[in-house]
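Right after this comes chain A.
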Amino acid sequence: MAENNVSVMDRVREAGRAVITGVDEKDIAHWVEISIMGKAYKVPADLTIMQAIEYAGYRLVRSCGCRAGFCGACATVYRKKGEYKLKSAMACQTRVEDGMYLVQIPFSPAEKPLPDIRKDPYESSVLLRYFPEIARCVSCNTCTKSCPQDLQVMDYVQAALKGDFKAVAEGSFECIQCGLCALRCPAEIVQYHMAQFARRMYGKHGSPKEKNAEKRIGELKRGKFDKEFERVMALSLNELKTIYTEQQKAREVY
Partner candidate 1 sequence: MKKIGVYICHCGGNISEVVDVKKVVAFAEKEADVALVRDHEHMCSETGQKLVMDDIAGHKLDKVVIAACSPQFQGPTFKATLEKAGLSPYVLEMANIREQCAWPHFDFPAEATEKAQGLARIAIAKARLDEPLTKKTFPIGKRVLVVGAGVAGIQASLDLADAGFDVHLVESKPSIGGKMLQLSRTFPTEDCAACILSPKMADVGANPNIHLWAYSEIEDIQGYLGNYKVTVRKKPTYVDPDKCTCCGECVDACPVAVPKELDEGLSTRKAIYLASPIAVPHSYVIDDKTCLGIFPLACGKCQDVCDPGAIDFDVYPESITFTVDTIVVGTGYEIFDATQKKVYGFGKYENVITALDMERMIVYASEGNPMRPMGKKIAFIQCVGSRDEQVKNEYCSRICCMYAVKLSQLVKRSDPKRDVYVFYTDLRAYGKGFEEYYKRGQAEGVKYIRGRPAELIEDPRTKKITLKVEDTLTRDIIESEFDLVVLSVGLRPHPGTERIANLLRLAKSPDGFLQEAHPKFRPVDTLTDGVFLAGTVQGPKDIPDTVAQASAASSRAIRLMNRGEYDVDPVMAFVHEASCDGCGLCVGQCPTNAISLASRGSNAGPSLSGKVAEINEALCKGCGSCIASCPKDALDLHCYTNDQLAEEIRAALAAKKGGDVRVLVFADDMTGYRLADNVGTAKMPYALDSRIIRVPSCCRITPKLMLQAFALGADGILLCESEAKSNPYPHSVSTIKSNLAKVKGILENEKIHRDRVRLVEFVTVMLGGFVKNINELSNFVRKLGPLSAEESGRLGQDMDKKLFG
Partner candidate 2 sequence: MIKKIAITSENVDFLEKISKLSDQVITKCDQCGTCSGSCPMVGEMDITPAQLMRMVLLGQEEVMDSKAMWICASCFACTVRCPRGLDVSRVAEALRQITLRQAVDHIDLNDIPDCEMKRLPQIALVSAGRKFTG
């Protein structure tokens, strides 16, 4: 387990280095000047925010994850020289620009109630019951402005207030749970948890059943894939590792 851990960290660190290994600073034509936590740095222009931070020598053990724009762990905020707007982005998906003020922020702390989508009634009041703070929304729209996924966050919070599960589910479908909305909300609402709950309630009670999924479940039940399972179960740890690595290589993202 511990060994596992280390190896994962190694991969991550490699990934970080991968950006610059074999690159001689002399060969880099374009540089940008940025500031990280108030300190000035000069970094190659073609890096992402996350890579730039690591290029500058910081080691990110939190606020970074899949590096592929899915997990939402590296959501961050930044400002640019001569602008008052506080921008938000996924650090792994956004290029550094000259004059960026950067800092990698930790995940916003949030209380997550544990509703039970099986037991809880599919009625409008349930959202307010678990997330009464949505009643504090002042429609200031800061959440929408801060969403790196460009979701209409305020709109779905308002929909939640009206107990409209469908609107919340659809409005928040592409949410990656990065938590920036919650971090910036003056009403201290935890939009993404609420939305997740709403999606699940909708999925369970609201949305029409998905044909293919039911078909596939049927196939599983009927043992269509039993053979394949047996084959995999038989493999040794190293064989498994190789298969996994091959797969990963196939969809290499660095």
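Convention: a contact is a pair of C-beta atoms (placed from the backbone, for glycine too) under 8 Å apart; a residue touches a chain by one contact, two chains touch by 3 or more; residues count from 1.
Per the selection procedure, all candidates are chains of the complex that A comes from, given by their letters.
Fair warning: this is a prediction, and the values are worked out from it, not measured in the lab.
Evaluated over the candidates 1 or 2, chain A touches in this complex the candidate numbered 2. Taken together, the chain A residues at the contact with candidate 2 in this complex read 125, 128-129, 132-133, 135-136, 161-163.
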